[in-house]
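In what follows, a single structure is set out as structure tokens and then discussed.
Apart from one protein chain that is not included, each protein chain of the complex appears where it belongs.
Chain IDs A, B and C follow the sequence of writing; residue 1 opens each chain.
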């Protein structure tokens, strides 16, 4: 049971619980899977005499984590969990807040690279003294920055599921059984990570911003010296009259649709994109969205878009029973009996140890 | 037998039947392969009492699928096939049309990224307010768009074989025993996917197109404000007098030749490019064709070119017996007795459960 | 013994014989390795009654291949070797010339992408009607073209070792026991592959060349309309007085040094770059050499450079006994007794079944 503990977290961006999903366990074995086997063997040998002592994640810890909306058992490898220094108060904090910390730093890395790339390109536009004589990078550099920021952010935030974005977290709560109770603390961690990163970029490039805009001046597009685009998305010049909403919606829908396809091991023939290949595939996905559409930051459209893209995938391509829309009448019947539906869902979550 | 069901689909772009091809089963194990092992074990244990009940893919379904030209058994993993909700009518539709849906969405993703990249670059050419001061992307961005569109489209359409293109489907029918009966529905799915994606891109960029061309005006190259190049391929300026056919033919032949090389596990020494590596290798292949030749859309040349490239590979490098041209006299003797040849082929397909 | 047959080919660019190199067999298992295990199992079961009949590669074939300098047993997988159609005369030609065909087509693909990229960039320089308004690609596209050309060429030519270049073949003959007798036919195949590819590119882009240079005119740099650079390397403007030789030598030495490092499984800690990772690592290597140095085509410097880079690696980092310079006095003592040394080497090759 200890061995399974670190696996009972819904797996990555799809939020599919690995516990009820034998597929995930059959994926290309990663270091983590090996751990579990290692732990399982250890457990098997040592089980009778020590199974009680093994649980250093005390009931105190479990209560704290449950209150935060996290699953009672933190995703931590056996060897580390048993180590002596985990009794220290900070070690306990680190375990209690494991997933929020992961989301915080993952989002921070993502935004550091994304905003950093925009800043460097925008502030050096046309600079003749740069190698190559035309600034430190071009629009392509920005795609690189966001795409590898996502890739590296996923590596940093592996243990929390690496959602890195409220809209993606939201969609997984709706469609992939990620418990709603976990949404607030993930949202908080992601927002803080993004804001801290923006602050760091602002501090690092403040001289450049002052030089381009003039000291103390800050403008937004279409001002020719606008630098606000480092931190937000503004419409392209030719988009001024069209609903910017539609563009964001489209990009978000494509994002979510392809993420679900990448994570769906039941629809990839011989091609594996989950496990070790996932972060690399995400690099190409984000690069593509940057190269072909506008995207990422704004508030409302991504939530609608991600949800739509996720539903589209589940309705037409996903055959697994764990999706909300893979029920008779696409799960809409639950709308007539919301209370019962919520209770059923919570009971199921508790039975699976997710809350 | 259930275990083998989801493998009896010809594998990926080559259309080689995995059933008669022990090679494919020896490839780097993917999640899918693991599934089968999982299912096989399950099957072994539970077989005597439940082997009849297991077949939720009813004979009705098989008839429907056979009429559409698909193999009777849908490629769906055991766990999903057995789940309760598969009795719902939409679940049945989704299983009956599994491969066409996959081709539709795979091609849609491919064209969304491809056309999207062209649109963004073309409509922002020379735009001074872009980061870097020279538009949102350059010709390289278009190569990125098409290349990663193919890569991600393959991930989306894994279960259908991920042909994503009528010319490639056609070549696999001729050379790799993909049943001809499956060609029409694949063709339809690919065309619809491409058209829907073009429509989405047109809708998304219509303001930009109106701004560049003038409202209501639409021109084709060599008009300096032409935007039709977003959706079709036009000759480069220096190609005006030469047969454009030759260029398309060459690009298509290289495409098919390298795809067959990538999928041919019998000719790669220690280098594996099938399985998990295939989509990434395809990224480089498509990027290369975009960086070095014109390509992709037009009608006649790709069919000739893909067929020629496939034959070239089979004649000189492929040693497997399943290629049409790997028969005495390159299989041309069958031209003298077409009816008998077709019957033999159909019998073989039926024996292998492909139709 | 049949099972081992397809492995007795020196493995890839290093030309290290896998037979005497247990390392290679321990590499990440590829489809090929799995084949061998498959074949080995089959062999084990069926051996007593059929071991004689299994050898369809007849003694005639072996003689032909030996005369060409190839190892007597062609690298072909068991299943294909046993198939009925291998009795046909063309199938025999294809087996007899397996490695030369692989080198021919591998080099052809390499040069098609490399020269194709140069042609497309050079002939469209500054073209305003291109998407992005500045030609179809830039210097970076050329690096992409050569780098992915090498990557895809290696996939195409896996079974011959994928040398793709006389200088690399030469260095492997000197340092990695690739039999000298195989050098002429590999050289011929590589030259023909390169020439055929150049011819195809010339034919494909002849209208563009005529347009840039004027019909019938052909010039070389520093002519401002020179297009000869599509097919050869010319010095950069600032290199005019320096020995171009040094630059080529340096690039070739780095190329060979890193290739040997990539293939040396005894010096990579946890990092694997042979097997499935090798073609991707080669992409980065060639891209890097293109981005940082001039390279590839000219005649003398690459031979010296590759040999120097290979010796450098073997002297300082390679600990294996199969390198010529990993003998006492760096193998130079053999210079005093050339005849004996050659005889010893040939005996060893024969014992290993390489000639």
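The definition used in the following text is that a contact is a pair of C-beta atoms (placed from the backbone, for glycine too) under 8 Å apart; a residue touches a chain by one contact, two chains touch by 3 or more.
Computed from a predicted structure; not experimentally measured.
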{"item": "Displayed chains contacted by the hidden chain, counting the whole assembly", "value": "A, C"}
{"item": "Among A:72, A:161 or A:331, the residue in touch with the chain that has been omitted", "value": "A:161"}
{"item": "Of A:212, A:289 or A:354, the one touching the omitted chain in the full complex", "value": "A:212"}
{"item": "Among A:148, A:168, A:285 or A:354, the residue in touch with the chain that has been omitted", "value": "A:148"}
{"item": "Residues in chain C touching the chain absent from view", "value": "22-23, 26-28, 118, 121-122, 125-126, 134-135, 137-143, 221-222, 224, 229, 236-242, 246-247, 250, 254, 257-258, 261-262, 265-275, 277, 280-281, 284-285, 287-288, 291-293, 315-317, 319-321, 326-330"}
{"item": "Where the unshown chain meets chain A, residue by residue", "value": "9, 11-12, 24, 27, 29-35, 37-38, 75-77, 79-81, 83-86, 88, 90-91, 94-95, 101-102, 105, 109, 112-113, 116-117, 119-120, 123-124, 127-138, 140-141, 144-145, 148-149, 151-152, 154-156, 158-159, 161-162, 200, 203-204, 206-208, 211-212, 274-276, 278-280, 283"}
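Simple rule for what comes next: only the chains that are shown with their structure count from here on.
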{"item": "Graph class of chain-chain contacts, one of line, ring, star, complete, other", "value": "line"}
{"item": "Centre distance in Å when chain A and chain C are each reduced to the mean of their C-alpha atoms", "value": "42"}
{"item": "Junction residues of chain B - those touching two or more other chains", "value": "27, 134-135, 137-138, 140-141, 274-275, 280"}
